[in-house]
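The block underneath contains the structure these notes are about, expressed in C-alpha cells.
Note that one protein chain of the assembly has been removed; the remaining protein chains are unaltered in position.
Right, subunit A next:
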Amino acid sequence: MNILETRHIVKQYAQHRALDDVSIDIPRGQIFGLLGPNGAGKTSLIRIINQITGPDEGEVFFDGKPLGPEHISRIGYLPEERGLYKKMKVGEQLLYLAQLKGLSERQAMEKLKAWFIKFDIKTWWTKNVEDLSKGMQQKIQFVATVLHEPDLIILDEPFSGFDPINANLIKDEILELREKGSTIIFSTHRMESVEELCDHIALINRSKKVLDGPKKAIKEQFKTHTYHVEYQGVLNDLNPAYTVLDKKPLEDGFLRANIRIPRDAAVNELVRDLIDHVNVRAFGENIPTMNDIFIKAVGEVPTT
C-alpha cells in the first residue's frame, strides 16, 4: 500500500514548467529518496505534497484519498531553507509550531519533554533561538518536524549544517522513525546518504521523472557488467569477448584493470581466464554508485 501517490502532476509557472506529468508512488514505511539536480522541480513537488501550492493538473492521493486539509497534521516538513522565529524562546516556539499542526498544548508539552531528554537539551527551553548555534537550531527544527508523529515526513537536505556527529544522530533518528512505521521522503544532493538510507528512489530532471524504483532494482538496471582485478603479470591473451577498459599500475608493483564482459557471459569464466594468465590478488564487480547513476541518468536526458 502506498502512503502517497501523485498522478500526472503538472505545475506551470509563467514561463517555466516546473513539473511535467510526474507520477510517483511512495510505499509506506520506506525511506524514499527524491533526487534531482538543482531546479529540477523537487521543491515544487514537495510544496504540492505539503499543500503549499496546488498542481495545475493531476492529482495527489494520501492513503488512497485525495489530498486535503485533513492530511496536514499527518505530514511533517523540514524545508531546505529553514528558519525559526529568532526572538522567540525555544520552548514557546516548539509549542506554537506543534499546536499549528493540531496538537493540544498538553500533548505537545509531553512529547517535547521526551525529545528534550533524548537530545539532552533541557537547558535550551528558555533560550532565545538567536542565541543558539546553527547546528542547535537545526536540531530544534528537526524536533519541530517530527514532534506530532506524522505518518509522512518530508526532509529536504536534512543534514546540511550538521557536524558529522550530529548528522549521525539525525540519521539514527530517521532510521528509528522508519522502524516506528513512518514514511520518509528524503530529498538531497548527497549521494552517499542516499546510498546509506534510501530504500526507494525517484529522480527528477528538467521537470520530468526520469527514474523511479527500489534502489536495488535501479542499481541492477545500471549495472555495466564490468569487473575490476588487481594482478601481477601481463594481461594480454584473454578471451577476445572480454574488453579491458583500462589498466593502471598500483604503488606496490601490482596493476589494476577494469574489464567488461558480455551481458550473458559467466563471471566464473572470466575468473578462470584471469587465473590462467596473471597472478590475481583481488577481484570484484563494479557496482554503480548512486553518484554514477545520478550522473548517468541526468546526463542521458537529451537536451532540447
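What we mean here is this: contacts are C-beta pairs under 8 Å (C-beta built on N, C-alpha and C of every residue); 3 or more make two chains touch, one makes a residue touch a chain; residues count from 1.
As a working rule, contacts and distances are computed from a predicted model.
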Name under which UniProt lists the unshown chain, selected from "Acyl carrier protein", "Carnitine dehydratase", "Elongation factor P" or "ABC transporter permease": "ABC transporter permease"
Of A:N2, A:S23 or A:Q51, the residue touching the omitted chain is A:Q51
Touching residue (missing chain; options A:E81, A:E179, A:D237 or A:D276): A:E81
Sole residue of A:N2, A:S23 or A:Q99 that reaches the chain not shown, by the stated touch rule: A:Q99
Please identify, in ascending order, the residues of subunit A that touch the omitted chain? 14, 47, 50-54, 56, 72, 75, 77-79, 81-88, 96-97, 99-101, 141, 144
